[in-house]
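Note that one protein chain of the assembly has been removed; the remaining protein chains are unaltered in position.
This part shows chain A:
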């Protein structure tokens, strides 16, 4: 009889000490053939977290360097969006619902957590579909789903909207702040101070969008990309694949996470996104306005769009950023968290100044939590 898949099968092999050590040796051998330092940008905060939590840099030779990228949905959220969420949350008849760490990011008037301590009804969910239950249980209130995240969470928001339309629900609106990865990567590689030699592409994004979204980077910009899973062995294997490309003088798009990633991605999810959402300019924190890097509801769904319905109460002015905070430079990959003067003293996970310290996927939070022993 075939053995049933068990929970630990999902990660045990991908944290195998012998495999980790074997990859460390292979990387060391290949890296010794290179006469320069390779700067690898891990675009996604999830990879930053894995790299720091499992001590990956301690296993690598000194000519491999990580640059942390703008791929944490909480970190890239500009202050004005948080101010919008805050303004919505402070309305008496609104229940503001969002995902995890978003409630901790400080805005001009405070965070959503602060709004909650002032009496606002702010809730976080792990699945956007939970909004249905909240809206059903509170018929006299309006639920606003403050939707955040990259390609991975976007289909869930669409799925929620599909259900809202099917059920003809009248008290669930959307404030959509979804963003996409390739456009912001393009801004980074085109910038004058770009130090990036290669990319680790987030696998979960490609599960939805396919590996095809990274095609321009090796071809047009000569920056190799490996689409990588999030387990420590995935990351080590992906680093080895990248370093091999430099040894062999190649610049290719490769997929390490073949377990789920195809070139085309999840066509059904892509179709659903195309049905409900349109591409818009999004102002990435730190990076600035990136054309066609964000999503909003298509005009035909205006009656569900909180940005349209609550236009009058949403703040218009651009809030000021704390000048001491280096989040913008960190998100662009030109500074490390430890380059920031307020890192670890004024700015801590308990009292975050910048968004990179707030989110558990943020580079500053990862450095603060795991980084102390790094070489």
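As a working rule, a contact is a pair of C-beta atoms (placed from the backbone, for glycine too) under 8 Å apart; a residue touches a chain by one contact, two chains touch by 3 or more; residues count from 1.
One rule holds for everything that comes next: contacts and distances are computed from a predicted model.
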Per UniProt, what's the omitted chain called: "Nitrogenase iron-molybdenum cofactor biosynthesis protein NifN", "Indolepyruvate oxidoreductase subunit IorA", "Hydrogenase expression/formation protein HypE" or "Transketolase subunit A"? "Hydrogenase expression/formation protein HypE"
Residue touching the undisplayed chain, where the options are A:47, A:79, A:104 or A:326: A:104
Identified contact with the non-displayed chain, of A:80, A:130 or A:186: A:130
Tell me where the left-out chain touches chain A, residue by residue. 6-8, 10-11, 15, 17, 20-21, 24, 52-56, 58-59, 100, 104, 113-114, 117, 125-126, 130, 133, 232, 348-350, 360, 369-373
